[in-house]
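The structure's right below; bear with me while I get my questions together.
For this depiction, one protein chain was excluded, whereas all remaining protein chains were kept in their positions.
Order of writing sets the labels: A, B and C. Residues in every chain begin at 1.
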Amino acid sequence: MINTNTKKIFTSKVSKIEKIAESSYLIEIECNFPLSVIPGQFISVYCDGLTLRRPFSVFSTNENKIGILFKERGKGTRYIKSLKQGDFIDIAGPFGNGFNIKNQKSLLIGAGIGIAPVAFLKSRLEELKIPNLLISGFLNKFEVPKNIIIDKICTDDGSLGEKGSVLNYLGQTINEFKPEVIYACGPSVVLKTIAKTGKTFDIETQVAMEKVMACGIGVCRGCVIDIRKDGKVINAAVCKDGPVFKGDEVVWQ
Amino acid sequence: MINTNTKKIFTSKVSKIEKIAESSYLIEIECNFPLSVIPGQFISVYCDGLTLRRPFSVFSTNENKIGILFKERGKGTRYIKSLKQGDFIDIAGPFGNGFNIKNQKSLLIGAGIGIAPVAFLKSRLEELKIPNLLISGFLNKFEVPKNIIIDKICTDDGSLGEKGSVLNYLGQTINEFKPEVIYACGPSVVLKTIAKTGKTFDIETQVAMEKVMACGIGVCRGCVIDIRKDGKVINAAVCKDGPVFKGDEVVWQ
Amino acid sequence: MAVTANILSTDLNGLILQNPIITASGTYGYNCEYDDFIDVSKLGAVVTKAISLRPRAGNKNIRIMETKAGIINSIGLENVGIEKFLTEKLPVLQSKHINFIVNIAGSTIDEYIELSKVCEANKIKTIELNVSCPNVKSGCLEFGTDESSLYELVNEVRKIYNGFLIIKLTPNVTSIEKIGLAAQKAGANAVSAINTLKGSSIKLNLIKGKFQKEIISGGYSGTGIKPVAINAVLRLSKVLNIPIIGIGGIENLDDVLEFFAAGAEAVQIGTANFTHPDIAEKLLFELSEYIKINGFKDLDDLKKELRA
Partner (left out) sequence: MAVTANILSTDLNGLILQNPIITASGTYGYNCEYDDFIDVSKLGAVVTKAISLRPRAGNKNIRIMETKAGIINSIGLENVGIEKFLTEKLPVLQSKHINFIVNIAGSTIDEYIELSKVCEANKIKTIELNVSCPNVKSGCLEFGTDESSLYELVNEVRKIYNGFLIIKLTPNVTSIEKIGLAAQKAGANAVSAINTLKGSSIKLNLIKGKFQKEIISGGYSGTGIKPVAINAVLRLSKVLNIPIIGIGGIENLDDVLEFFAAGAEAVQIGTANFTHPDIAEKLLFELSEYIKINGFKDLDDLKKELRA
C-alpha cells in the first residue's frame, strides 16, 4: 500500500496536540488526501533548525488525519511539542515496510513509546477481526498513555498492572495466549529477547527497529543494520528495508 | 555614570512589548535594581540561536524598567518581537559612551529608528530644562512611532509633516532654531551630512554611530571606525569609544 | 512552434546543463530515488553515489551523527559496485531521461583507470572523481591531498576517458589552490568543491557513574561548512580557468547566489536533500522566479551582476 498522493512531502496543519502521559504527546495532522498506511510505517517531521528530520511511527489514520505519539527527548521533540493546533508542520512519508499482517492469532508487544505502531496494528487487526492480545510495559503508571486499549500492562515499579518488565511475562503470556505470530516495538534489547523467545517457541516474530536516520528513503546508507538472508550477512536499511524485520533475520548486537 | 549593579549582564522579564509603528516595536524590560544610563548608551540582547548579541540604544528608563525601540530586520529582531510579556530576556549593558550633554540650546535629529536615543536624550534635556528641538524623518506616516514627542516630523512621501528627508530641512532649522549643539542618530550617510553641515555652521555635532558588533566592550576590535584625533587617524571602537562621537572627528567614508 | 529560451541554461565549458542545480553524490542515490518528492529529470544533473569497482559494504560503526550545524557521516562508501550500476541503475537513468554524473572512487590508480574505462566504454558522458579516498599505495593518504598523486591520477584517467571529467576537491588540505591547479593541468574539465570536512563528534551519556560513548569520525557536511566552501570557491576562482561547481551547506536560494557570487558556475546540493527532500526542485523554481522578477535576462546575466 502506498500513499495515493503523488508527492510524499507536504506541509499540513496540526489539528490536535495533547499530552497523553508523562512527557508523551499525541499529535494529529490534517492530510488533504486519503493516506493509506500500514502499521509499522513511519513519517518524518522537519523540526525547525535541525538538519535531520525526525522519524515517528504512524499511530493512527482516520478521516484524512494522521496521528503520531512521541516522547519528549531532545530538540526535535521539544519543537514538535511546542506546536499548537492550527500551526503548520512539514511531514514526509509514509516510509518503510510495515508489519506483514498475518491472519493468525497475534501477540503484540510495545515497550514504552514503542506502543505507537503496535497500538495502530491492534486497531487494524480488530478491523480485520484477527484475534490479538496487546501487552505493554512502562516505567511507571505516569508513563502509561491514556485512551489506548492495552490488554495487559506491566510497570517496572508495579504502580499499574503487573510489576516488572514485559519480558518477565513473555513466556507465561505465550503459554496462555498461544500466539502464532508476535509483533513488537521497543528498545533493541527488548526486541532481541523477544526474537530469541519467539525462536524458542517456534513462533514468527516481527520487530520494528530504530536507528538514527538521515534520508529516510534508503539512499544515504546511514541507518543500516546486519541482516541474515540466505545464510549471508548483508546490510539492510532500517528506513527502507525495515523498520519492520523478521526477528530471526536480524543479527543482534 | 555606570550601572550601579556589579554585573552588567542579567536575565530579566519583559514587562511590556508593543507595536509602535510599521514593523517597529517598543519593549520594556524589568531590572531589579536601579540602572543609570546616559542617552546614547546601548544594551545588547541575546537572541536565541544567534552567535552575536544585538545592540540597541536605550530609549527609556523609569522605575527599574529599561526600554528599547527596535525595527524588525532579520532573525534577531524577529526573535525579540516574538517575546511576550512575562517572558525572560537576556540583556547586557549599558555599554559605551552616550551623548555628552551640554547645557546649550540643542537640536536633536533622529532618522528612522535612530529616533530611539535622541528621544531618550530629549526627555533628559527636558528634565534638565535645556532648550531643545527634536526633528525626525521617516519614510512615511506608517513608520512614525506613536507616543513619542517629536517637534518636527518629515516623511519622504509627505504623508505626515514636511515632505522629504530631514536633511532637506537642516539648514532652515539651524537658521531658525539657532542651536549651539546638534545630537543625531540615523544611517551613516545622514550623519555624515549632519556632521558636515555642523562644521559649516560651526556648531558642535555629536553622532551615534552603528557598526556590526561582536563583543560590545572593546576587546574584539570588530567594530572599529577611523577617527581623527590630534591630527592622526586612529581606530576607535564604536562599542566602547562610541557609539557617540564628535561629528568632526569621524573620518567619513 | 514557439521556442522558449531556457533562462537557466548552464554552460560548464562545453557541458551544457539545463540548469545549474545538481544533487551531490551520496545524498541522492543512483537515479530516481527522489521521484516520490520531485521530478528528478528536471534537475541540472544528479550525481550518483560514489561507485567503486566492486560492491562495498561500508563501515560497521555509527554512520550518522547530527551536530549543531550539520551532520557527520561515516558511511564508508557503501555502494553496489560498477557492474550492478550498469545493469540495474543506468537503464533507469536513461529511460527516465535523468541527467546524471557518475561519481567514481578507487583505492589505487589502477582502480580509477579501470572504472574510467568502463565509463568510457558505456558512453557515460560525465564523471566526477571522488579523490577523498585513501590511496592504498601511499600509506593511506588521500589522493586529493597531494598535488603530485592527484596530477598522476587525473592524467592517467584523462588518457582513457574522453567525456567531461570533473575532479571533486577535498577541503582538508593546506592549499586547495595547488590541488585545483594540478587537476586543471592534468586535463580536468571542471572541479567541484568541496567534499566533506574532516570532523568528529562524541555523544556522552552518563549512566550510573559510567559514560556511554558514541564516537564518530568522518565527513562533516551541512550549513556549518558553508564558510569553508565559499572560501574554497573564492580562492579557486582566482587561480583556475576551468569552471567550478560549488558544494557545501547550501540550504536556500541565498546560498546558491552566494556561491555564484564567489565564482561557482553551478552548485550541488547535498545534506539539504535529507532535510527537505524536495529542495532541489524548489531551488530550481525559486532561481528562475528570482531571475524573472528582478529583471535579469537569464542566469548568465544574473551571475555577471553577482560578480560585478
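Everything below uses one rule, namely that a residue touches a chain if its C-beta (ideal position, glycine included) is under 8 Å from a C-beta of that chain, and two chains touch if they have at least 3 such contacts.
This structure is a prediction, so every number in the text was calculated from the model and none was measured.
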Checklist entry - Among the chains in view, which touch the chain not shown? => result B, C
Next on the checklist: Touching the hidden chain in the complete assembly: which of B:Leu139, B:Ile153 or B:Ala214 does that?
Outcome noted: B:Ala214
Checklist outcome for this item: It is residues of subunit B that touch the chain not shown, namely 3, 7-9, 46, 50-53, 90, 92, 212-224, 234-235
Next on the checklist: Give me the subunit C residues in contact with the hidden chain, please.
Outcome noted: 67-70, 72, 145-146, 172-174, 197-202, 204, 206, 209-211, 213, 215, 217, 220, 223-228, 230-231, 234, 254, 257-258, 261-262, 294-296, 305-306, 308
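Here is the rule we go by: only the chains that are shown with their structure count from here on.
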Item to check | For subunit A and subunit C, chains touching each | outcome: none
Checklist entry - Measuring centre to centre, with centres taken as mean CA positions, what chain is farthest from subunit B? => result A
Item to check | Central chain of the complex, centres being mean CA coordinates | outcome: C
Next on the checklist: For subunit A versus subunit C, what separation do you get between their C-alpha means, in angstrom?
Outcome noted: 35
Checklist entry - Between subunit A and subunit B, what is the separation of their C-alpha centroids in Å? => result 56
Checklist entry - How many Å are there between the centre of subunit B and the centre of subunit C, using C-alpha atoms for each centre? => result 47
Checklist entry - Listing for subunit A: what residues touch at least two other chains? => result none
